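For reference, the structure discussed in these notes is given below.
Omission of a single protein chain aside, the complex is shown with its protein chains in their original locations.
Up next, subunit A:
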Amino acid sequence: MRDGMSGAPIPLPAGTCDYRTQCEPVRARFDRLKARDVALRVEGLGKVFRNAEGAETVALRGIDLVTHRREFLCVVGPSGCGKSTFVRILAGLETKSSGTVSVGGVPVSGPGADRGMVFQGYTLFPWLTVKRNVAFGLEENGESRHVAEREAAQWLALIGLERFADAYPHQLSGGMKQRVAIARALAMRPRILLMDEPFSALDAQSRARMQAYLIEIWRKIDITIVFITHDLDEAVYLADRILVLKAHPGEVEELIEVPVPRPRHPGQMQTPEFHATRARLDALIHPGEAEADGPTDLGGLAMVTRMASVGDEVE
């Protein structure tokens, strides 16, 4: 199972496709990407949690990562691999136990305006209107209220929510709230946008729309995105590179360069590159989860005692 290609054959004629094979435009794109400045450098990052009894849990160990300007990086991994901890350390919301993190060459020590963050839950301030929410970060960084609100209006126009400038967050749908949250984070002009499973609370349709929005925003703005997700399709669809973590302790399993060409569109989900990458991710991530969540193959389910009458079959 470790070698995804042999363990899980792809049910497509292009089953022989390797996720490491890149077509020419994709390779050229990666070359250009790697030639850009380093936006985020993580070296030997480790995190150890101590509980009340003094017992230690290693959440992250020896994470090395270099991300270039305007790269879209997704971070995936089985539950408990510390991907949330990782992004929280990048944001400065969590202290690190070892290693260094630097953004644009400047070491990170605590939260800062050079890194914007979008959270999994809704974090718009309910007492502020949408416009004032977006203006919040600007005001905190010394802009006058007038200037901040004018700039906020431009950001709202960018995400197409200018009509809701004076609405309160509770009047918005979940997807709209996350769009405003993205605008709010971007309004401070951060170098990096950190996103911790931002779309996982949304229904499937809103999520697909939000992914398209996010790519659109990312194309228009000079921003590097670090995007945590547990949705593997989402990771392949969005990312330039995917950082795969493994659990207990959280270490880098693999850094995958996604061979799917850009611009991305939902139709690419049927392409062999997409399938190959997805299969590789499945192979890397799912063995661990199978142990944790019980048997997944049907043989293991036979142990459930039959409690329905024969002849009353549903399937």
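Going forward, contacts are C-beta pairs under 8 Å (C-beta built on N, C-alpha and C of every residue); 3 or more make two chains touch, one makes a residue touch a chain; residues count from 1.
Operating definition for what follows: contacts and distances are computed from a predicted model.
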### Task
Given the choices "DNA ligase (ATP)", "Sugar-binding protein", "Winged helix-turn-helix domain-containing protein" or "NitT/TauT family transport system permease protein", state the protein name listed in UniProt for the chain not shown.
"NitT/TauT family transport system permease protein"
### Task
Using the touch definition up top, pick the residue from A:A185, A:L202 or A:L238 that touches the left-out chain.
A:A185
### Query
Which listed residue (A:F136, A:F199, A:W218 or A:F274) would be found touching the missing chain in the intact complex?
A:F136
## Note on the structure
Missing-chain contact, candidates A:I63, A:A91 or A:I159, resolves to A:A91
### Message
For subunit A, which positions touch the chain that isn't shown here?
### Response
91-93, 111-113, 115-117, 119, 121, 123, 125-128, 136-137, 140-141, 168-170, 181, 184-185, 188, 194, 305-311
